[in-house]
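In this view, the complex is presented without one of its protein chains, the others remaining in place.
Showing subunit A:
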C-alpha cells in the first residue's frame, strides 16, 4: 500500500507548484486510485479545502455516478496522504469509516493523532500507520514555509 505514497507525493508537488501548502492525498480502492488531490486552500479562500477533502468529494461523486452505497465503499478505502491528517480531516475520515490511514510525516500543529485523540472523541477506531517517507514529506513542508504564505495576512505581534 505504501507504494501509493508516490502518487500522493505527485499531488503534494502539484499543490506546491500552485502556491498551496504541499500536502497530497490519494484514496485507494483495491489496487486502484479512485480519488487524488492536493490542498486547495488559497485558490478557494476556504481553509477546509485540504487534500483529504478534495478526495472525499471526488469519492462521493464517484459513488453517485456508479450508484454505489457510499458507506460501504468508504469502509474499503485506504487513505494515503503525505502529512498526518489534521483534526478536521481525521474526524471526517473516522466518521466516514475508512479502512485505514497511511501518512508520511507527523503534523505537530494540527495533528489528528498527535494533538487530540480523534478516535476517542468520534467514537470509532481505524488503523493508522505513520512515518512512510516522513522525511521527504517534511522537507516539502519546510521548503514551503521558508517562503511566506501569499494569502495570509502578516502575523500580529504578540502583545506583552
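By definition in this document, a contact is a pair of C-beta atoms (placed from the backbone, for glycine too) under 8 Å apart; a residue touches a chain by one contact, two chains touch by 3 or more; residues count from 1.
Keep in mind that, in the parts below, contacts and distances are computed from a predicted model.
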| item | value |
| --- | --- |
| Omitted chain (choose from "Proteasome subunit beta", "Probable inactive tRNA-specific adenosine deaminase-like protein 3", "Iron-sulfur cluster assembly protein" or "Guanine nucleotide exchange protein smcr8a") - UniProt protein name | "Probable inactive tRNA-specific adenosine deaminase-like protein 3" |
| Hidden partner chain, touching residue among A:45, A:66 or A:125 | A:45 |
| Hidden partner chain, touching residue among A:51, A:77, A:92 or A:137 | A:92 |
| For subunit A, residues in touch with the removed chain | 40, 43-49, 53, 56-57, 60, 70, 86-89, 91-92, 95-96, 108-110, 115-116, 118, 121-123, 151-153, 156 |
